[in-house]
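Below, a portion of the complex is reproduced, with chain positions unchanged.
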Amino acid sequence: MAVLNEEQTMLKDMVSQWVRDRMPVGVARGLYDHSGGGRKDATTGFDADAYAEVAAMGWSGILVPEAHGGSDFGAFSLGFVLEELARALSPLPLLSSAMVAVSALRLGGNAAQQSAWLPGLADGSIIGALAVDEGAHHLPDILALTATRAENGWRLDGIKRPVADGMGAGLFIVAARGDDGTALFLVPADAAGLTREPLDQIDARRPALLRFDGVVLGDDAMLGQGDALLSAILDRAYVGQAAELLGLATQAFETTLEYLKTRVQFGQLIGSFQALQHRASEMFGELQLTRSAVEAALVAIDADDPQLPSLASLAKAIANETAHRITCEMVQLHGGIGMTHEHDAGLYLKRSRVAEQAYGSSSFHRERWARLNGY
Amino acid sequence: MNGLIFQGDAHAAAANADFQVWRKAMADKGWGTPTWDKAYGGAGLSAAQAKIIAQELSAIGAFNPIRSYGTMMLGPTLLEFGTEEQRLQHLPRISTHELRWCQGFSEPGAGSDLASLQMKCVDAGDHWVVSGQKIWTSGADQADWCFALVRTDTSVKHGGISFLLIDMTSPGVEARPIVLISGSTHFCEVFFNDVKVPKGNLVGAVNQGWNIAKRLLQFERSSLSEVKTDVTPLAPIAHAMLGTDAEGRIADADARARIVHNAMRHAAYLQTVRRFNEEARNGGPGNGVSTLKNLWSNIVQRRAELLVEVLGADGLGWSGDAYPADAREATRALLHSKAFSIYGGSYEIQNNITAKRSLGLPDR
């Protein structure tokens, strides 16, 4: 972990404490029904009460300027909050709302848009979500949802899926294909012509499928145009998702390590078997690489570093790989018990696979990094 | 998680009326257990004749409708270690699939280290009293009988284990299905609370159960290597999901490289299964089962991950029409595949076995 200043240290301690007290893995487990599917009676796929607490503590406003009710602590701070929460698979829309939606408004929003939305995002009264993907893969360069010129505004037609935290969001940042290329819109969840339905995903987080049937918007709903804006927003999403994967992988590793130190077979602690020790040492090494890449990318956001796209893809690709590997090892090293829904290993595995795909697979980010670096 | 058998569509088939008729016809001829003596419900055929039956079944795309834990595990065990009375009592009802058996081996504290099992079996004069817990008991909630390893002597480890046949309807037996990460509820925990078992239900001598179990696990291992390994090639799905480039290749070059690598290893794995089988038929070394199992779990698990990766968000669904049925199946298959390197001797145990038996590496 990078060196923190005093405020950051306090914040980090506070988050750890809160996760321990209020947000054990049992909360994530509570999203599942008995058979291992997402609970059908869930409305949002996240814990709305807990998010209100999180917002009251100011975490949802970490990226929001003070003028709009936030603390402007920066992405690095939000990054370790996301990481800590992800350790317990905390079902909260912090990445979607506090990282991605807030970044979208800061990067693209005019003064009126910022004033209209940032205070609500900061105090948690509104949850924002980015609607970019439309199918199986994250392909932000190829959008099918259309934005066509309508009287005094725009008309959106198409679908978005999966939209993380979309069932509980009040505001969607929608990426569309306009006549002049990519355009981004601010769409309230209650806009006429917009419907949503939950998807039963393996992590029980119930992302939304959004249908836009002639959703008509005013000119003031246009956040901005151009691939550059979308890319800049997505870079924040990549890094934030990587921070979550880092937290998830770190906890998966530590839980496994704990098991290795307590499980006895053949008359000895299984953690004393050298083959397992070496695998653990190698996982630890991968976690080190991942932490470095994630932290460097978070710092780059705060520093407006032009290398951010490359650093973001590095972080997401490596975080994907590490979380993938460690969640596999978590199940394997727990043996049969790790195969049961009753044990946490499966929850980490499932959430990891979702987060690996979210905002770009390893292939996507390695390809992006390679192109950015001349390979 | 010892004792998982690939069920294929057997469960679905069993519910089918035609299937029932066919099973009865097979059972009447003794063809489910063709090499068993007719007195035991078999057909009294030679191994060569039995092979012809298997080939004919395979040729019409059928599987043996009698195949079960009973035919594959317990039957051969009773033939080798059971008394004539035990054989006559149990084998005919195995050969007709009249009664179903489950295997009570693993316990919560005895997984890889099976011999550390603790389920108590106390001599109460004219019967045994059994107390304890089993886990990973495949189909225990559906089973009529259980063959179990129990502890009859706590002063020694391997030499204090006995092999016992337990009627699952006995008072004090309770089977609870375990929900797996794939959603499957095929495995159970089974609790035994002061269960009375007749003296005659012990197979072999008291405290000789470990040798019987080792032999039985050989039957299991050899049946594992018969596992169906042909799988749909990933190429068409990858083209559909990831696109095709100007040269006709899967467009995602990074994913393609990994898919191809896995597919080539899979091809070589299938060649290896064929080679091992051929060598075994010709009396070759045959000590490669552990190696084969690890290659298999490694390659198949990676393939399952690749398929879900190729499916992207479509491969992340649990239920609902928003996800294609094939994709949902792939997702469950991925989750299920994680068990391949755990049950039947974990990946680590198999590596230990290979190191010692195939490579002759020393103990500490």
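By written order: A and B. Residues from 1 in each chain.
Criterion: a contact is a pair of C-beta atoms (placed from the backbone, for glycine too) under 8 Å apart; a residue touches a chain by one contact, two chains touch by 3 or more.
Note that the structure is a prediction, hence the values are computed from the model and not measured.
Protein chain copy numbers over the entire complex amount to A x2, B x2, going by this structure file.
Quick note on the criterion: only the chains that are shown with their structure count from here on.
Of all the residues in subunit B, the ones that touch subunit A in their complex are 1, 106, 108-109, 111-113, 116, 135-136, 178-183, 241-242, 252-255, 301, 305, 308-309, 311-320, 322-323, 331, 335, 338-339, 341-343, 346-348, 351. Interface residues of subunit A facing subunit B in the complex, by the touch rule stated above, are 34-38, 133, 135-138, 161-162, 197, 199-204, 209, 264-267, 273, 275-276, 324, 328, 331-332, 335-342, 345-346, 349-350, 353-354, 356-357, 361-363, 366-367.
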